[in-house]
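With one protein chain held back, the other chains of the complex are shown just where they sit.
For clarity, chains are labelled A and B in written order, and residue numbers in each chain start from 1.
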Amino acid sequence: MTLPAPLSYPPPESLDPGSPWHARPARIDRVRDESADVRTMVLVFEQARDRRDYRFLPGQFNMLLLPGIGEAAISIASDPEHCSAVAHTVRAVGSVTHALARLEVGDQLFVRGPFGRPWPLEELRERDLIIAAGGVGLASVQAAICHCMTHRGDYGRIAVLHGAKTPADLLCRSDYGRWRDHGIDLHLIVDHAAPGWQGPVGFVPQLLDRLEIVPSETSLICCGPEPMMEAVARRSIAAGIDPDQIFVSIERLMACASGLCGLCQLGPFFICKDGPVLSYDRIGPWLAVPHL
Amino acid sequence: MPDSSSIPGDWRWLDADGLQILIDLLRGRGFRVVGPRIADGAIVIGDIDSAAQLPTGWLDDQDGGSYRLRQDKAAGTFDHVVGPHSLKNFLFPARETLQHWTRDDRGWHDTTPAEPPRPLAVIGVRGCDLAALAIQDRVFLGGDHVDPAYKARRERLFLLAVNCRRAAATCFCHSMGCGPAAGPGFDLALTETDGRFAVETGSEAGAALLAELAARGSPVTPAEILDEAAIEQVRDIPRRLGREMHARRAEPGRPVPRSLDTDGIRDLLFSNLEHPRWQQVADRCLSCANCTLVCPTCFCSSVSDVADLSGDHASRERQWASCFTLEHSQMHGGNARPTVASRYRQWLTHKLAGWIDQFGSSGCTGCGRCITWCPVGIDLTAEVAAIREAPTP
Partner (left out) sequence: MTTVATAKKPRLAVFKFASCDGCQLQLLDAEGQLRAIADQVEIDHFLEARSRSLPGPYDIGLVEGSISTPADIPRILEIRRQCRFLVTIGACATSGGIQALRNWGQVDEFLGAVYATPAYVQSLEKSTAIADHVPVDFELRGCPIDTRQLVELVSAVVVGRRPRVPTYSVCVECKMRGTVCVAVARGIACLGPVTQAGCDALCPAHDRECFGCFGPSQQPNLVSLNGFYERQGASRERLGRLVQSFNAWSPEFHAEHDRLAGGPDTEADR
């Protein structure tokens, strides 16, 4: 999602005052259909106070509420330096996400958040970054890509790896040019080719083999289906990247997003507040236990 | 004038009439008073307006999957132990509306009424339940996000605790360091002895109430403050029971309580996540969720968004959830814990291991409810012992 130039970077302490159940009213300002079942929508808070005070960091998520229908955890996919309008990329998979993806310009929805731990981008300054996203997992790294473009000079080489089922399912296609203009090395892959597709066919982890990695200088951030993230992590570790330099964003069922409902647990972690972003040296051993 | 000599740590004698006056005073101050009452074959927590409703002379025999009441002439008012209800039923109710929403032509509005909850006084709270309350406080009040509904109820709570003189076969509070002596965390605590109660003051609110009671010219004599020797004697009542529990030796006619070896329990369980015992217990487990719902510390909940038939009124309804149900781990892509074994493991490892990482203490107080109210009597202490006996190499 493309939004105007940066102002200043928000301090995380200013996040979410008051009750965790408090929901801010917002309206859909723009929508963009990404694929058959994925829509990006930009929403603007109804209240001036929220437009002024709302802040988030890349990798955090909102709970999007439609009264009477339900609520879903959705990553914030826009530029963190512009919080008065917030973008979300939603894949319609079930009740709530279908209802969200049907919203049109002017429709109302409610936002709780932001919640969760962000990508540790400040700590990754000076390093080479690999940003790997499978399917709608791209939503969770979009804000990080925005951040890196704004602060391009702070990072070394940046590669974005994105995979989808078919070429028509690749997300954010209209942003690719701008990413490349900012010196981002973009690699795409699809599970199933289609006429006109000239790129590789396969899975995201394979794209790692196309990169020249200096393991000691590289960090990886990754979001997608769990098996994909595990495969990416294993391959990166094999390539010499430290597990504590690999960051994944985990998905679990969530009702509160604030450590109160217990639904999002994975081993000793609450994914909503200890995650969703966790380093692989911490979360990897737990992901390896089936059905935990 | 309240008697300012009644400060926390103070001890006084109270007789049965004094208990009634305490109840009256609390009700007079606008408290809803609840406490142990017999209903449907068990001692539940229900509304109390008279001390005569307390289960004096009744005992509860508890074991895996079994609970029976019986009369015993020698039994006092509080010689039963915990029943199927706990403070959780009141502070974190099974169903509650978090928010109301109303729609007009400009959109939806949060129209949740701001109604402060009625103050609640609970009689007969045990050591294990005070510990459970402290655990739920850490969950709902201790993190970055505070649950406002829980907080409002918690701030209006008066606790009249009881020191246990008897333990059931399902009790293991001594193993968890949560009993049988009650506290800290009470306003007043009773110890029953020779047909009267020694009352210990644990808070300013408790002190104020006791002072008012004394000032009302009740049968309690303000002069009858316990002397050091008497306090020691009273204090020794739950201690004696504790020693008995630790020794796993009961006096004739009393059940031997359970126990749980908590030594290194977090690492024991977390290093046995693929132990065959999980499947063995899953063969017996019904995945019915009773254990989690009676557990006074389990805090899981789900939220449903519902609309009324006009579509112009919606609400967010919170209800208890349990990791034993598939609903707890259902995601659009599949279920995170599709097997009973994985769900039993979630319960046991969360209670006894993950909780320590998350909240700095065990999630178990040793109250034994999950053992008694499991329809097939599955016993978490036995499950842990089995894993400890033969850990995965």
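In the analysis below, contacts are C-beta pairs under 8 Å (C-beta built on N, C-alpha and C of every residue); 3 or more make two chains touch, one makes a residue touch a chain.
What you see is a predicted model; the values in this text were computed from it and never measured.
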Residue of B:P184, B:G360, B:P375 or B:P391 in touch with the missing chain, whole complex considered = B:P375
Contact with the hidden chain, among B:T111, B:S304 or B:T392, goes to B:S304
Quickly run down the residues of chain A that touch the omitted chain.
-> 68-70, 94-96, 98-99, 102
Using the touch rule from the top, list residues of chain B that touch the missing partner.
-> 39-42, 44, 65-68, 84-85, 89, 94-95, 280, 283-290, 293-294, 304, 306-307, 309-311, 319-320, 322, 324-327, 340, 372-373, 375-377
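We take it that only the chains that are shown with their structure count from here on.
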CA centroid of chain A to CA centroid of chain B, Å = 41
Which of the residues in chain B end up touching chain A in this complex?
-> 98-99, 101, 103, 107-108, 110, 139-140, 143-148, 270, 273-274, 298-307, 311, 314, 316, 321, 323, 328-333, 336-339, 341-342, 345-346, 349-350, 353-354, 357-358
Going by the contact rule at the top, pick out the chain A residues touching chain B in the complex.
-> 16, 19-21, 23, 25, 46, 65-71, 93-94, 97, 108, 110, 225, 251-253, 255-256, 258-263, 265-268, 270, 273, 289-292
